[in-house]
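Can you keep this structure in mind? I'll have questions shortly.
Here the complex is missing a single protein chain, while all its other protein chains stay put.
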Amino acid sequence: MASEAARAAEAILMVADEPVEPQLLAQLLEVSPARVDELCEELAAAYQAEDRGFLLARVAGGWRFQSHPDLAPYVERFVLDGQPARLSPAALETLAIVAYKQPVSRAQVAVIRGVNADAVMRTLSQRGYVEEVGRDPGPGQAVLYGTSRMFLERLGMNSLADLPPLADFVPGADVVEALERGLGADDS
Amino acid sequence: MASEAARAAEAILMVADEPVEPQLLAQLLEVSPARVDELCEELAAAYQAEDRGFLLARVAGGWRFQSHPDLAPYVERFVLDGQPARLSPAALETLAIVAYKQPVSRAQVAVIRGVNADAVMRTLSQRGYVEEVGRDPGPGQAVLYGTSRMFLERLGMNSLADLPPLADFVPGADVVEALERGLGADDS
Partner (left out) sequence: MVCGVGPEATGILRTVSYAVHTDVYEGPVDLLLHLILKDEVDLYEISLSRVVDGFLAYLDGLASAVDLEMTTEFLVIAATLVDLKARRLLPGPVDVEVDEELALFEQRDLLLARLIEAKTFRDAGNAIEARSQAASRSWPRTAGLEERFLALAPDLLAGVTPADIHAAWLRVTAPAPPPPRVVLDHVAPVRVSVGEAVDDLMARLPGAGLLTFRALTDGLVDRMEIIVRFLAVLELYKQGLIELGQAVTFGDLEVSWVGEPGSVFAGADAYEG
């Protein structure tokens, strides 16, 4: 017999239209947030063991039901909205800078990219991936940007801590060597 | 091991906002409508046997997931405590765009607001303030939205003509001046 709290969590998550935070679930179920995470993890494991066509996932700070990625070919045909258009390489690079350096101003992004970043930043905020998160306290009070909740949802991540460490992308010795050769460093 | 068709049905029903007719499911799963009903009945029985907090029900000619009636007290608490009590400024702005520009697609709303409007539009339509009023005849056949009868009632209006007309907007003196300059009115 499933526990009342687990069943209540299933019922609430079924009518929620966005991820539900463990704190809220805890308050509604009268258990601790840690217990909520435990319950939801048990449920998620059960669905997986039963080979269900859906999952319970922790996304953007909360729990939500979603379709199993295996079944994308079927769901695709059902969902009328097309997938959002892909981002250009320049936009992706800029998004990565915002994701890892946030909060960050447009000027700071421009310094790293070596080019004006206004157009790309506008695209990213129009698509809902980045948003204003504050103002630089220094002179000029530049607008500071960070990634949005939608960014986490689109990436299926619970929090920014789920981003792979930036160090993973620092080029390896072979690439650095090639770059150095390009700069003529092997003369000496 | 669950059958592919049963899993696909679970995935589709999980992401559907409304009951899905067996005919549509049959087409997507490439089985007969009778087989769809059989599959869904099996799934519904399994959820019941597992004592889940949700059920698969046949409603209004289609199948849908919904919360188990047993757990209504929890869901009610979620509705009362877990949902915002008023429209956010962003939602109000979106509603204003739909009110004045209807019929309008989500993409058009996003362009006017400058940010993605999907989540807000979903809330507004779930609350019944806006509704589908047609499809764009152009390619893609985007869903077009308008305000609902409930919107009029809640705002105490008889018709959209009761909205303050946009022409009431009187541009400031500087704007008028700029317009006149632009039209060459100062030549005379």
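Descriptive notes on the structure:
When the chains are written out, they are named A and B in that same order, and each has its own residue count from 1.
Keep this in mind: a residue touches a chain if its C-beta (ideal position, glycine included) is under 8 Å from a C-beta of that chain, and two chains touch if they have at least 3 such contacts.
All values derive from a computational prediction rather than experimental measurement.
Screening B:A2, B:L24, B:A46 or B:I112 for touch with the missing chain picks out B:I112.
Remark: the omitted chain is touched by one listed residue; of B:A2, B:V15 or B:A107 this is B:V15. For chain B, the residues in touch with the chain missing from this view are 14-18, 64-67, 72, 75-76, 79-80, 83-87, 89, 91-93, 95-97, 99-100, 112-114, 122, 126-129, 151, 154-157, 162-164, 166, 168-169.
Residues touching the missing chain, restricted to chain A, are 13-19, 54-55, 57, 59, 64-69, 72, 75, 79, 83, 86-90, 92-97, 99-100, 112-116, 118-120, 122, 153-157, 164, 166, 168-171, 175-176, 178-185, 187-188 (touch as defined at the top).
Here is the rule we use: only the chains that are shown with their structure count from here on.
Across the complex, chain A is touched by residues 1-2, 6-12, 14-16, 20, 24, 28-29, 46, 50-54, 65-68, 70-71, 74-75, 77-78, 81-82, 110, 114-116, 119, 122-123, 126, 140, 143 of chain B.
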